[in-house]
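Okay, handing you the structure first.
One chain of protein is taken out of this complex; the other chains stay put.
Entry: chain A
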């Protein structure tokens, strides 16, 4: 039922492969590696790729990966156990080959695992099949057959399960005739210890219930018992005539009962109180109760004693564990990493990384480190910190090329403008950073057309007009051979943004501008009509670059913003592969000292690179991301 099962080393060599179908398994496995392992989403161990579900397991000690793939529509329950079994068997069988540092042993070794694997697969499949319906027990096997027949004889008018109090009398009468029956009916009022047990020496369920009931009644004092007994004894006497019913709680108009003037310290209540106290203190009247208390007190006595030696043992163990952890090679287990990972997670959250992303990151790091053998003189903390640092740098590395100038040159050659769209929520700095980027482009000799598609905010067009005037003063046409380097394209307020963008791009193509920067209005990610409008702008105009502008001050909001923006763009796009956010501009970076977690959150969610970083409010404050510096600031205590 499996499509394939592969075992390969982390260095890329396939050690063994089982293929149930004829398709090669490289494609899905590569997709798994690229989307999960390399993007630090290794928290849970399953991944869906087209029609297949892939489950994987990492062996960090020997740097192996075990991957199994099966059809998504099947839900196989034995797969997890199968992977664990295969892992264990493979590791034990080929321990010498996989233990070497050099790759030569892996290359030269032959891994003839087919038979073992088929055997394990067969075992796993069989164990998961539905168990055969249990056959009914034969009569000889049941408990009833073991009891003597006499114990089960029931005579009319007497049920073995009657309450002890009422049956006591009847039992006393009939004691001679039914020996075994009477033994099971002892009266609690007699203060005798309960019989050892019925003759056959077996406690049936009913007797157990009865015994418990008796204990319960014993514990709750005799008073109630006596009254109920007397009541019950009254009832049969008066069975002849229909007596008026006496409700227990109905109250009675009896004058003596209602007279509370008598002193409370009379015989009965006090005795009851003293009994209660005795019961509370735990030295009960009946032997039965005593037994229970003894055993419980024994337990209490034993428990603190066992706690003390374990406490001393744990301190000793802790000391040795620390020393052992410092020297020598021990492999990491989850418990070891637990506390360190918790601390790292809190540290990341304190540095403004979104909470669930910090959780996922720590999960992924734990997955990568589990079972790894630490070198000498490296503590758990240092290993975990090192691994976390590597994963953070890995996340911040761009997955695709980030070179806007190169792409603009390409577009120049093809005689069409390079269109960049800025989108984001309100007040993150879209217009300011647009001005910074146009300044940078002008410095590099490209002509820029700014399209004012923010037709909503008061003063948006005027703001861009001011920027254009200033940039134009810095780069006048005379310096560039009579060519206007920067121009604003605007159509006032209240118009449709997508239409303005389309006209702007056509204008740029006619006039030979190199770059078109489209400024859109800020919008909240929950505002459906505005998101639809943005998606329409992007779908209709197909810009070369869609930049999401996000501020570095944002915390958990970043996740929500990016997810909803991407979803809106994907939903409203007609194309096969919808245009999503291509890059991120991180603004207001100078306002955070080292709480740089927003960078991690944003790149983790979208897997798109951070193209620009805005570090101030003047034209020169534009930087590109340096992954190492950001991670260093993040990991700093």
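Going forward, a residue touches a chain if its C-beta (ideal position, glycine included) is under 8 Å from a C-beta of that chain, and two chains touch if they have at least 3 such contacts; residues count from 1.
By our rule, contacts and distances are computed from a predicted model.
J.: If you had to name the missing chain as UniProt does, which of "Cryptochrome-2-like isoform X1", "Superoxide dismutase", "Exosome complex component RRP41" or "Signal recognition particle receptor subunit beta" would it be?
T.: Result for the unshown chain: "Signal recognition particle receptor subunit beta".
J.: Pick out which of A:72, A:334 or A:400 touches the chain that's been left out of the picture.
T.: In the full complex, the listed residue that touches the missing chain is A:400.
J.: Of A:440, A:456 or A:507, which sits in contact with the chain we cannot see?
T.: In the complete complex, the chain left out is touched by residue A:440.
J.: Tell me which residue among A:2, A:33 or A:435 touches the hidden chain in the full complex.
T.: A:33
J.: Touching residues of chain A against the unshown chain: what are they?
T.: On the side of chain A, residues 6, 8-14, 17, 26, 29-30, 33-34, 37-39, 63, 65, 101-104, 107-108, 390, 393-395, 397-401, 403, 405-406, 409, 440, 443-444, 589, 612-613, 615, 622-626, 629-630 touch the unshown chain.
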